[in-house]
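So that we are looking at the same thing, I have put the structure below in C-alpha coordinates.
With one protein chain withheld, the remaining protein chains of the complex are depicted in position.
Up next is chain A:
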Amino acid sequence: MTAPLEIQYRRLLAVYPSAHRRAYEEEMVGVLMEGAEPGQRRPALGEAADLLRAGILARLGRGAQALRTSAWRDAAAVAGLIGAVLLTAIACRRLIFGLLYARESGDPMRAFGVDGGLLIDVAARSVAWLAVVVAVLLAARRTATALAVVAVLVEITAVAVWLPSQEFRAIRMSWALALALLTVALLVLSRHGRPAVAILGRRGGAVLTGGLVLAAVSALLLPLWPTPPQILGLVTVPDALLLAAGAMLLAGLQRIPAGIRRRILVLLAPLLAVPVAQRQLEQAIDITFARSVTPGIVVVDVLMMAGVPLLAFALAAAALHLREGITVTVTRTPEQAA
(Lines give C-alpha, C1' and ligand atoms only; values in the text may rest on other atoms or scores of the structure.)
Protein backbone atom coordinates (compact mmCIF):
# COMPACT_ATOMS: atom_id res chain seq x y z
CA MET A 1 0.00 0.00 0.00
CA THR A 2 1.27 3.48 -0.87
CA ALA A 3 2.11 5.59 2.20
CA PRO A 4 0.00 8.77 2.69
CA LEU A 5 3.20 10.86 2.59
CA GLU A 6 4.12 9.41 -0.80
CA ILE A 7 0.63 10.20 -2.14
CA GLN A 8 1.01 13.78 -0.94
CA TYR A 9 4.43 14.09 -2.60
CA ARG A 10 3.06 12.70 -5.88
CA ARG A 11 0.22 15.24 -5.75
CA LEU A 12 2.78 18.03 -5.38
CA LEU A 13 4.88 16.61 -8.22
CA ALA A 14 1.83 16.86 -10.51
CA VAL A 15 2.68 20.56 -10.87
CA TYR A 16 5.72 19.58 -12.99
CA PRO A 17 5.35 19.20 -16.78
CA SER A 18 4.67 15.63 -17.91
CA ALA A 19 8.08 15.24 -19.59
CA HIS A 20 9.82 16.18 -16.34
CA ARG A 21 7.61 13.76 -14.38
CA ARG A 22 8.39 10.93 -16.80
CA ALA A 23 12.11 11.58 -16.39
CA TYR A 24 12.36 12.23 -12.64
CA GLU A 25 9.15 11.47 -10.68
CA GLU A 26 10.11 8.02 -9.38
CA GLU A 27 13.59 9.19 -8.52
CA MET A 28 12.32 12.34 -6.78
CA VAL A 29 9.77 10.38 -4.76
CA GLY A 30 12.65 8.12 -3.66
CA VAL A 31 14.74 11.11 -2.56
CA LEU A 32 11.79 12.78 -0.79
CA MET A 33 10.85 9.61 1.06
CA GLU A 34 14.47 8.94 2.03
CA GLY A 35 14.72 12.45 3.48
CA ALA A 36 11.43 12.19 5.41
CA GLU A 37 11.41 11.92 9.20
CA PRO A 38 10.17 8.61 10.72
CA GLY A 39 6.39 8.77 11.10
CA GLN A 40 6.10 11.92 8.96
CA ARG A 41 2.64 12.08 7.33
CA ARG A 42 2.71 15.39 5.48
CA PRO A 43 5.37 17.16 3.39
CA ALA A 44 7.17 19.91 5.32
CA LEU A 45 6.02 23.40 4.32
CA GLY A 46 9.46 24.41 2.98
CA GLU A 47 9.78 21.20 0.96
CA ALA A 48 6.28 21.63 -0.50
CA ALA A 49 6.95 25.29 -1.39
CA ASP A 50 10.25 24.32 -3.04
CA LEU A 51 8.55 21.61 -5.13
CA LEU A 52 5.78 23.99 -6.22
CA ARG A 53 8.27 26.74 -7.10
CA ALA A 54 10.56 24.39 -9.06
CA GLY A 55 7.58 22.71 -10.77
CA ILE A 56 6.06 26.00 -11.93
CA LEU A 57 9.46 27.23 -13.13
CA ALA A 58 9.97 23.94 -15.03
CA ARG A 59 6.56 24.40 -16.65
CA LEU A 60 7.31 28.02 -17.62
CA GLY A 61 10.78 27.00 -18.81
CA ARG A 62 9.42 24.23 -21.02
CA GLY A 63 6.77 26.59 -22.41
CA ALA A 64 9.37 29.22 -23.28
CA GLN A 65 11.68 26.51 -24.66
CA ALA A 66 8.86 25.14 -26.83
CA LEU A 67 8.17 28.63 -28.19
CA ARG A 68 11.79 28.83 -29.34
CA THR A 69 11.49 25.82 -31.66
CA SER A 70 11.72 26.49 -35.37
CA ALA A 71 8.00 25.78 -36.06
CA TRP A 72 6.97 28.44 -33.52
CA ARG A 73 9.56 30.90 -34.83
CA ASP A 74 8.31 30.36 -38.38
CA ALA A 75 4.72 30.80 -37.23
CA ALA A 76 5.68 33.97 -35.34
CA ALA A 77 7.28 35.42 -38.49
CA VAL A 78 4.01 35.04 -40.46
CA ALA A 79 1.78 36.10 -37.54
CA GLY A 80 4.06 39.12 -36.96
CA LEU A 81 3.68 40.10 -40.61
CA ILE A 82 -0.11 39.75 -40.35
CA GLY A 83 -0.09 41.87 -37.16
CA ALA A 84 1.94 44.61 -38.86
CA VAL A 85 -0.35 44.51 -41.93
CA LEU A 86 -3.41 44.81 -39.67
CA LEU A 87 -1.94 47.82 -37.86
CA THR A 88 -1.00 49.44 -41.19
CA ALA A 89 -4.48 48.82 -42.58
CA ILE A 90 -6.19 50.24 -39.46
CA ALA A 91 -4.07 53.40 -39.45
CA CYS A 92 -4.33 53.86 -43.26
CA ARG A 93 -8.10 53.44 -43.10
CA ARG A 94 -8.33 56.19 -40.48
CA LEU A 95 -6.07 58.38 -42.58
CA ILE A 96 -8.18 57.86 -45.74
CA PHE A 97 -11.42 58.60 -43.88
CA GLY A 98 -9.81 61.73 -42.42
CA LEU A 99 -8.61 62.94 -45.81
CA LEU A 100 -12.02 62.29 -47.39
CA TYR A 101 -13.72 64.23 -44.59
CA ALA A 102 -11.28 67.11 -44.98
CA ARG A 103 -11.91 67.18 -48.75
CA GLU A 104 -15.70 67.21 -48.39
CA SER A 105 -16.19 69.32 -45.27
CA GLY A 106 -12.96 71.28 -45.14
CA ASP A 107 -10.08 70.87 -42.74
CA PRO A 108 -11.12 72.09 -39.26
CA MET A 109 -7.49 72.95 -38.54
CA ARG A 110 -7.28 75.39 -41.49
CA ALA A 111 -8.74 78.12 -39.24
CA PHE A 112 -5.58 77.76 -37.11
CA GLY A 113 -3.32 77.81 -40.16
CA VAL A 114 -2.31 74.13 -39.81
CA ASP A 115 -3.57 72.04 -42.69
CA GLY A 116 -4.07 68.35 -41.81
CA GLY A 117 -3.06 68.93 -38.19
CA LEU A 118 -5.68 66.46 -36.94
CA LEU A 119 -4.26 63.70 -39.10
CA ILE A 120 -0.57 63.94 -38.20
CA ASP A 121 -0.79 61.17 -35.59
CA VAL A 122 -2.68 58.79 -37.94
CA ALA A 123 -0.26 59.56 -40.77
CA ALA A 124 2.71 58.84 -38.47
CA ARG A 125 1.16 55.53 -37.40
CA SER A 126 0.47 54.57 -41.03
CA VAL A 127 4.04 55.34 -42.11
CA ALA A 128 5.57 53.58 -39.07
CA TRP A 129 3.68 50.31 -39.57
CA LEU A 130 4.08 50.42 -43.36
CA ALA A 131 7.85 50.63 -42.81
CA VAL A 132 7.63 47.52 -40.57
CA VAL A 133 5.69 45.61 -43.26
CA VAL A 134 8.25 46.58 -45.93
CA ALA A 135 11.16 45.52 -43.68
CA VAL A 136 9.48 42.14 -42.96
CA LEU A 137 8.85 41.57 -46.68
CA LEU A 138 12.50 42.43 -47.42
CA ALA A 139 13.53 39.81 -44.80
CA ALA A 140 15.33 42.50 -42.75
CA ARG A 141 14.29 40.97 -39.43
CA ARG A 142 16.39 43.07 -37.06
CA THR A 143 15.36 46.27 -38.86
CA ALA A 144 11.71 45.14 -38.77
CA THR A 145 11.91 44.55 -34.99
CA ALA A 146 13.62 47.91 -34.40
CA LEU A 147 11.04 49.69 -36.59
CA ALA A 148 8.21 47.92 -34.74
CA VAL A 149 9.58 49.24 -31.42
CA VAL A 150 9.63 52.73 -32.98
CA ALA A 151 6.04 52.17 -34.20
CA VAL A 152 4.98 51.30 -30.62
CA LEU A 153 6.52 54.59 -29.44
CA VAL A 154 4.61 56.37 -32.23
CA GLU A 155 1.38 54.70 -31.03
CA ILE A 156 2.08 55.85 -27.44
CA THR A 157 2.83 59.40 -28.63
CA ALA A 158 -0.34 59.38 -30.80
CA VAL A 159 -2.36 58.62 -27.64
CA ALA A 160 -0.42 61.07 -25.44
CA VAL A 161 -0.91 64.11 -27.72
CA TRP A 162 -4.68 63.74 -27.46
CA LEU A 163 -4.81 63.16 -23.70
CA PRO A 164 -5.11 66.85 -22.66
CA SER A 165 -8.33 67.19 -24.69
CA GLN A 166 -9.62 63.60 -24.50
CA GLU A 167 -9.17 61.99 -21.09
CA PHE A 168 -10.45 58.61 -22.27
CA ARG A 169 -8.21 58.51 -25.36
CA ALA A 170 -5.75 56.05 -23.75
CA ILE A 171 -8.61 53.74 -22.72
CA ARG A 172 -10.29 53.89 -26.14
CA MET A 173 -6.97 53.19 -27.88
CA SER A 174 -5.82 50.38 -25.57
CA TRP A 175 -6.43 47.86 -28.36
CA ALA A 176 -3.95 49.64 -30.66
CA LEU A 177 -1.22 49.50 -28.03
CA ALA A 178 -2.00 45.86 -27.18
CA LEU A 179 -1.95 44.88 -30.86
CA ALA A 180 1.30 46.78 -31.38
CA LEU A 181 3.00 45.15 -28.37
CA LEU A 182 1.86 41.68 -29.47
CA THR A 183 3.25 42.32 -32.96
CA VAL A 184 6.60 43.39 -31.49
CA ALA A 185 6.65 40.22 -29.36
CA LEU A 186 6.00 38.08 -32.45
CA LEU A 187 8.74 39.81 -34.43
CA VAL A 188 11.19 39.40 -31.53
CA LEU A 189 10.32 35.69 -31.29
CA SER A 190 10.85 35.23 -35.04
CA ARG A 191 14.11 37.15 -35.39
CA HIS A 192 16.35 34.03 -35.34
CA GLY A 193 14.07 31.98 -37.59
CA ARG A 194 13.33 32.04 -41.29
CA PRO A 195 11.90 35.23 -42.80
CA ALA A 196 8.14 35.29 -43.41
CA VAL A 197 8.57 35.41 -47.20
CA ALA A 198 10.67 32.22 -47.13
CA ILE A 199 7.98 30.40 -45.09
CA LEU A 200 5.14 31.53 -47.34
CA GLY A 201 7.04 30.63 -50.52
CA ARG A 202 6.73 32.61 -53.74
CA ARG A 203 3.22 31.39 -54.64
CA GLY A 204 1.93 31.44 -51.07
CA GLY A 205 3.29 34.97 -50.65
CA ALA A 206 1.70 36.09 -53.92
CA VAL A 207 -1.71 34.64 -52.97
CA LEU A 208 -1.52 36.14 -49.48
CA THR A 209 -0.44 39.56 -50.82
CA GLY A 210 -3.24 39.39 -53.40
CA GLY A 211 -5.75 38.69 -50.64
CA LEU A 212 -4.46 41.61 -48.57
CA VAL A 213 -4.61 43.98 -51.57
CA LEU A 214 -8.19 42.87 -52.30
CA ALA A 215 -9.15 43.41 -48.65
CA ALA A 216 -7.61 46.90 -48.79
CA VAL A 217 -9.44 47.70 -52.05
CA SER A 218 -12.79 46.58 -50.62
CA ALA A 219 -12.17 48.67 -47.47
CA LEU A 220 -11.33 51.70 -49.61
CA LEU A 221 -14.41 51.24 -51.78
CA LEU A 222 -16.80 51.37 -48.81
CA PRO A 223 -16.63 55.12 -48.08
CA LEU A 224 -16.50 55.99 -51.79
CA TRP A 225 -19.50 53.87 -52.72
CA PRO A 226 -22.46 54.57 -50.38
CA THR A 227 -24.87 52.28 -52.28
CA PRO A 228 -22.72 49.65 -53.95
CA PRO A 229 -24.29 47.44 -56.67
CA GLN A 230 -25.09 43.83 -55.86
CA ILE A 231 -23.88 40.75 -57.68
CA LEU A 232 -26.90 38.58 -58.64
CA GLY A 233 -28.80 40.28 -55.82
CA LEU A 234 -26.79 38.28 -53.28
CA VAL A 235 -23.74 40.24 -52.17
CA THR A 236 -22.50 43.75 -52.73
CA VAL A 237 -19.32 44.29 -54.76
CA PRO A 238 -17.18 45.31 -51.72
CA ASP A 239 -18.48 42.29 -49.76
CA ALA A 240 -17.68 39.99 -52.68
CA LEU A 241 -14.18 41.46 -52.83
CA LEU A 242 -13.83 40.91 -49.08
CA LEU A 243 -14.96 37.28 -49.42
CA ALA A 244 -12.50 36.75 -52.28
CA ALA A 245 -9.78 38.32 -50.13
CA GLY A 246 -10.62 35.97 -47.27
CA ALA A 247 -10.49 32.96 -49.59
CA MET A 248 -7.11 34.08 -50.94
CA LEU A 249 -5.72 34.60 -47.44
CA LEU A 250 -6.85 31.10 -46.46
CA ALA A 251 -5.41 29.68 -49.68
CA GLY A 252 -2.11 31.45 -48.91
CA LEU A 253 -2.01 29.95 -45.41
CA GLN A 254 -3.02 26.55 -46.80
CA ARG A 255 0.29 26.36 -48.68
CA ILE A 256 2.24 26.47 -45.41
CA PRO A 257 3.10 23.10 -43.78
CA ALA A 258 0.32 21.99 -41.36
CA GLY A 259 2.46 22.19 -38.18
CA ILE A 260 3.46 25.80 -38.84
CA ARG A 261 -0.01 26.74 -40.09
CA ARG A 262 -1.63 25.53 -36.86
CA ARG A 263 0.88 27.51 -34.82
CA ILE A 264 0.16 30.62 -36.89
CA LEU A 265 -3.51 30.26 -35.96
CA VAL A 266 -2.56 29.83 -32.28
CA LEU A 267 -0.46 33.01 -32.42
CA LEU A 268 -3.19 34.89 -34.28
CA ALA A 269 -5.71 34.04 -31.53
CA PRO A 270 -4.43 36.74 -29.11
CA LEU A 271 -4.30 39.29 -31.95
CA LEU A 272 -7.93 38.59 -32.83
CA ALA A 273 -8.88 38.64 -29.14
CA VAL A 274 -7.67 42.24 -28.75
CA PRO A 275 -10.77 43.91 -30.31
CA VAL A 276 -12.97 41.59 -28.22
CA ALA A 277 -11.05 42.65 -25.10
CA GLN A 278 -11.54 46.33 -26.03
CA ARG A 279 -15.30 45.86 -26.43
CA GLN A 280 -15.52 43.97 -23.12
CA LEU A 281 -13.43 46.66 -21.42
CA GLU A 282 -15.65 49.50 -22.67
CA GLN A 283 -18.75 47.62 -21.50
CA ALA A 284 -17.18 46.75 -18.14
CA ILE A 285 -16.31 50.37 -17.31
CA ASP A 286 -19.44 51.77 -19.04
CA ILE A 287 -17.25 54.17 -21.02
CA THR A 288 -20.17 56.25 -22.40
CA PHE A 289 -21.20 57.41 -18.94
CA ALA A 290 -17.87 57.24 -17.11
CA ARG A 291 -16.84 60.71 -15.93
CA SER A 292 -13.13 60.40 -15.41
CA VAL A 293 -10.34 57.86 -15.66
CA THR A 294 -9.94 56.43 -12.17
CA PRO A 295 -7.12 54.12 -10.98
CA GLY A 296 -9.73 51.31 -10.95
CA ILE A 297 -10.46 51.86 -14.65
CA VAL A 298 -6.73 51.74 -15.42
CA VAL A 299 -6.38 48.44 -13.52
CA VAL A 300 -9.39 46.92 -15.36
CA ASP A 301 -7.91 48.15 -18.66
CA VAL A 302 -4.52 46.52 -18.04
CA LEU A 303 -6.08 43.30 -16.72
CA MET A 304 -8.46 42.90 -19.67
CA MET A 305 -6.05 43.90 -22.41
CA ALA A 306 -3.47 41.46 -21.04
CA GLY A 307 -5.83 38.78 -19.76
CA VAL A 308 -8.20 38.27 -22.70
CA PRO A 309 -5.43 37.82 -25.36
CA LEU A 310 -3.52 35.59 -22.93
CA LEU A 311 -6.62 33.47 -22.37
CA ALA A 312 -7.19 33.24 -26.14
CA PHE A 313 -3.59 32.11 -26.61
CA ALA A 314 -3.87 29.56 -23.79
CA LEU A 315 -7.09 28.10 -25.24
CA ALA A 316 -5.67 27.96 -28.77
CA ALA A 317 -2.42 26.41 -27.48
CA ALA A 318 -4.41 23.82 -25.50
CA ALA A 319 -6.43 22.98 -28.63
CA LEU A 320 -3.15 22.56 -30.55
CA HIS A 321 -1.76 20.39 -27.77
CA LEU A 322 -4.84 18.15 -27.92
CA ARG A 323 -4.78 18.07 -31.74
CA GLU A 324 -1.11 17.14 -31.93
CA GLY A 325 -1.12 14.98 -28.82
CA ILE A 326 -3.56 12.54 -30.34
CA THR A 327 -1.41 10.54 -32.71
CA VAL A 328 -1.99 7.01 -33.87
CA THR A 329 1.13 4.94 -34.27
CA VAL A 330 0.89 1.76 -36.30
CA THR A 331 3.87 -0.54 -36.07
CA ARG A 332 4.22 -3.74 -38.01
CA THR A 333 6.51 -6.57 -37.11
CA PRO A 334 8.62 -8.04 -39.96
CA GLU A 335 6.39 -11.15 -39.87
CA GLN A 336 3.26 -9.03 -40.37
CA ALA A 337 4.91 -7.04 -43.14
CA ALA A 338 5.96 -10.20 -44.99
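Everything below uses one rule, namely that contacts are C-beta pairs under 8 Å (C-beta built on N, C-alpha and C of every residue); 3 or more make two chains touch, one makes a residue touch a chain; residues count from 1.
Keep in mind that, in the parts below, contacts and distances are computed from a predicted model.
Chemist: Just to verify: the chain that's not displayed, which of "Metalloprotease TldD/E C-terminal domain-containing protein", "Iron-enterobactin transporter ATP-binding protein", "Phenol hydroxylase" or "PadR family transcriptional regulator" does UniProt list as its protein name?
Modeler: UniProt protein name of the non-displayed chain: "PadR family transcriptional regulator".
Chemist: Taking the entire complex into account, which one of A:58, A:149 or A:206 touches the absent chain?
Modeler: A:58
Chemist: Pick from A:20, A:141 or A:262: which residue touches the chain that isn't shown?
Modeler: From the options A:20, A:141 or A:262, the contact with the absent chain belongs to A:20.
Chemist: Touching the absent chain: which residues on chain A qualify?
Modeler: 20, 23-24, 26-35, 46-47, 50-55, 57-58
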